[in-house]
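Input: one structure, supplied below.
Left out: one protein chain. Kept in place: all the others.
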């Protein structure tokens, strides 16, 4: 199993959800985050010096998936969150050792 | 070491904390999240079409633990967050490569 974590533009949440549902993803978790990438957020010059004004608002979307689905899900997330402009986001995948569906106690891929 | 992440009902936080403390867990991290599982959150019909009204509010509880404790902790979380109704949650475990206790600089299981 894999956990796919995407840090993307908040306004892309709906497109990502739709893309994932069309693909057949059965669940996801969303939370708020902020951050910066290579452009270091917005930069402003004040009295001659440069300042990072702020961390840019992003959302975190997480999807627990089988190993087989993980690469497709990565592609769906990328396709639905890409605008071509700086700040589109990062997505990463980690191995999941165990997963449980609380209500039923199912484990492993049955729990997803 | 393992990191156990639970996405569960907010109203179960107190029961989970108590369960984990009774077991002997020495720390945990809580944050807010939202999401949906197989029932796709609440669904409403509006002008003939179905809409996902919202992502359901959940909390994320994370526990850093030794390999030996991880399975017991999973069981404690499941037991204390299960209501038998849809939406009880998902719990997953990932391997942790390194851990540090900032104040003391201790690493590995000593840091937990």
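Going by the order they are written in, the chains are A and B; count residues from 1 in each one.
The rule we apply is simple: a residue touches a chain if its C-beta (ideal position, glycine included) is under 8 Å from a C-beta of that chain, and two chains touch if they have at least 3 such contacts.
Computed from a prediction, not measured in an experiment: that's the story for all the values here.
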Give the residue, chosen from A:15, A:94 or A:109, that touches the chain omitted from the document. A:94
Contact residue for the chain not shown (choose from A:2, A:17 or A:103): A:2
Absent-chain interface as seen on chain B, which is shown: 1, 3, 17, 21, 26-31, 64, 94-103, 105, 111
By the contact definition given up top, give the residues of chain A that touch the hidden chain. 2, 6-8, 31-38, 40, 52, 55, 58, 60, 70-71, 74, 77-78, 81-95
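Just so it is clear, only the chains that are shown with their structure count from here on.
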How many angstrom lie between the centres of chain A and chain B, each centre taken as the mean Cα position? 18
